[in-house]
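My structure is below; once you've seen it, I'll send some questions.
Note that one protein chain is taken out, while the other chains of the complex remain in position.
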Amino acid sequence: MTSTATTEAAASPIPKTRRRRSATHFDANPAKAGWLVKSILIVLCLLWLIPLIGTFITSFRTVDAAANTGWWSVIVHPSTLSSLTLQNYKTALGGSTDMGAAFVNSLAITLPATFIPLLIASWAAYAFTFLQFRGRNFLFLFIVSMLVVPNYVAFIPILKLYKNLGINGTFPAAWLFHIGFGLSLAIYILRNYMSTLPKTVIESAKMDGASNYQTFYRLVLPMSVPAIAAFAIFQFLWVWNDLLVALVFIGPGANQPVTVALTQLKGQLGQGWELTTAGGFITLILPVVVFLVLQRYFVRGLTSGAVKG
Amino acid sequence: MLVKALTAVITVAAGIGAAFVLYWILNWISEHIPGDWGRRIQPYLFILPALAAIVVYTVYPAVLTVINSFKDNFSRHWIGLANYRALFGSDAFRSTLFNTLLWILIVPAACIIMGLTVAVLADRLGPRGEKTTKTIIFLPMAVSLVGAATVWRFIYDAEPKGSTQIGLLNAIGSIFHKGPVAWLDTSTFRLNSLLLMVILLWAQVGFSMVLLSAAIKSVPTDTIEAARIDGASERQIFARVVVPQIRGTIVTIFITVTITVMKIFDVVYVTTGGAFNTDVLGNQFWTQISTYFNYGAASAIVVIFMIAVIPVMWYQVKHFQTEEAT
Partner (left out) sequence: MRSQARRVTLLGAALLVGAGLTVTACSSGGGGGGSGSTTVTIWSSVDPPVKAGLEKQLVAELGAQKSNIKINWQTVTNINQLIITKIQAGNTPDIAYIPQPGVVAQMVNLGAAKPLNSVVDMSSLQQNMVPGMLQAGTINGKLYGLLGSANVKGLVWYNKPAWTAAGWQTPTSIPALTTLMSQMKAKGSATAPWCLGVNSTGSPGWPATDWFETLMMRDYGPTVYNDWIAHKVKFVSPQVENVASQFSQIAFTPGNVYGGRTAIPTNGFDTAGNGLFTTPTPKCWMYMQGSFITGFFPASVQKSLDTSVGVFYFPPATEGGQKPVEGGGDMITMLNDTPNVETVVKLLAQPQIGNDAAPTSSFISPFKNFNASLYPNNTTRSVASIMYSADDFLFDASDAMPAQVGAGSFWSQMVAWIGNQVSINQALANIDQSWPATSS
């Protein structure tokens, strides 16, 4: 295989048939996923799901029922099925807090806070992996060392900084914070992944006269899709489920995301905890959808065959 | 509402657009500087935005924290080592340190082992089974840790003897006529801390599974085919061909999870609040800030934590240097 052929092959979208074949390549004989493997996985998945099933059932029960009998009694005593109610969801979605607006706010906060660090981090990871420059190793280690700084340490200094810039309470306040704290991990993961990419492909592209810009966009970025998709999921989740940063930098009000809105359902002493079960599931739907959508990028074989040539 | 949605869309597009434009500008700059300089400063330009953001959001607060650890509760007067002396002199803090150490020893290793197991086993299934398994294991990650506390309440809850048990573990126990155990209150052998670790693992294994899965799938299939042709068993293939090639990812995850565990506070905060001997450094920091309003002590805790992380960082550096050498 010539270098240009591999470049094209890696850069163009993988045709469906080829993807399916390579996806089962290592999985080899389906017979290898024998009953032992299957039963282990089934047991594991069931155990994994039990806490969530319990909460899911509870979200349809009244608070008295939930406090007095176990959630499995709904399964064991099907007669109690009639006592299930949608009230928790109605209260969580209706009520005085505008959940629709909160949902839009959550999206408005999460999407840029996911894309922008990915973009910045991929550029940096690219530079750290494929470009030679002085201080490369030192700067990389420095960036990774900053992983140890917990984000809550930065609340007050950044709040003061934002106050001088006058952006407290706005979306960019949260974006910038999430970007700042997501970068170390993103660079770490992406660089680690990029270093497993075949250097020969990149080098031959350079020899063919591609600029760094082109190499990045046409070659490295598509090949790094699994790692980028992986990190996108985590960052999305982290920002979507975040409560503290939103509370501190955006605060309750017109711009509050869903996580902040949900806390307003509870009374001062925790009355209304049954609403958090319903609320938890409402906020769960979107991240799961995102995960399912990004799953398809975890395909193997994007680089297979590109090394030996 | 429509105006709101429209505004949101515009702001999102503007934000993302701004990032693209930024890089476009940087690239344009580097390409238009005459001679060799353009090429030489290009890498620095590529990493400039990342470096700037990291310096502002992590380095600046970190430096400020170290300074504040020597000041009083609202960072107004210098008090020297008083915060550190108070912390190390308190039994509660030493217990917290011990707990944190326990978490660090157990959770990262467990997370990797479990993540690897699931990634490898699921890999053997057909695409649909694999997708389902992975989604199920991943599902807890989509639940925020506050939500996870509510969720696990229905497993660990304990009611007085004679009342119906609403926690699953105690309900199973009552079938066997074993009295209700107050799981989260039992600190013998740090049982409650172990149970809290279960919650964190439940929520975090998805993370390591996803990354390990991506890594396993990026192992070039030729190497595996070659080994198979040579007659190696699946287990040998895994140990001798796959693992060495994903070693980098394993180390990455290990370090990431270790650091996350050291910082952890949500799980403890929303379940026991650190009571019953479950306190960890992150939660203690949060208590100092939010309840005692003692920024000096809180900063000292962070400094202790950052110092404690040095061995981890050192290991990471060594690993990195070995990798670079090959």
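Worth pointing out:
Per-chain numbering from 1; labels A and B assigned in written order.
Please note the rule applied: a contact is a pair of C-beta atoms (placed from the backbone, for glycine too) under 8 Å apart; a residue touches a chain by one contact, two chains touch by 3 or more.
Since this is a predicted model, take the numbers as computed values, not measurements.
Screening B:Ala182, B:Val198 or B:Val243 for touch with the missing chain picks out B:Ala182.
The residue from A:Val37, A:Leu131 or A:Leu247 that touches the chain not shown here is A:Leu247. Contact with the undisplayed chain is limited, among B:Trp103, B:Phe254, B:Tyr269 or B:Phe320, to B:Tyr269. Of the candidate positions B:Ala158, B:Ala171, B:Ile264 or B:Val312, contact with the unshown chain belongs to B:Ala158.
Of the residues in subunit B, those that touch the hidden partner chain are 7, 10-11, 13-15, 17-18, 20-21, 24-25, 28, 31-32, 72-74, 149, 153, 158-163, 182, 185, 269-273, 275-276, 287, 289-294. If you put the missing chain back, the residues of subunit A touching it would be 62-64, 67-68, 95-96, 155-156, 159-160, 162-163, 167-172, 247-248, 250-255, 263-271, 273.
As a working rule, only the chains that are shown with their structure count from here on.
Subunit A and subunit B have CA centres that are 13 Å apart. Chain contact summary for the complex, subunit B toward subunit A: residues 1, 4-5, 8, 11-12, 15-16, 19-20, 23, 27, 31, 40, 42-44, 46-47, 49-51, 53-54, 56-62, 64-65, 118, 121-127, 129-148, 150-152, 154-155, 164-168, 171, 202, 207, 210-211, 213-222, 224-225, 228, 234, 245, 248-249, 252, 255-256, 259, 262-263, 265, 282, 285-286, 289, 295, 299, 302, 305-306, 309, 313, 316-317, 320-321, 323-324.
Subunit A contributes residues 20, 22-28, 30, 32-33, 37-38, 40-41, 44-45, 48-52, 54-55, 58, 66-72, 100-101, 104-105, 107-108, 111-112, 115-116, 119-121, 123-124, 126-128, 131-133, 136-137, 139-141, 143-150, 152-154, 156-158, 161, 171-172, 175-177, 179-181, 183-185, 187-189, 192-193, 195-196, 211-213, 226-227, 229-230, 233-234, 237, 241-243, 259, 273, 276-277, 280, 283-284, 287-288, 291-292, 295, 298-308 to its touches with subunit B in the complex.
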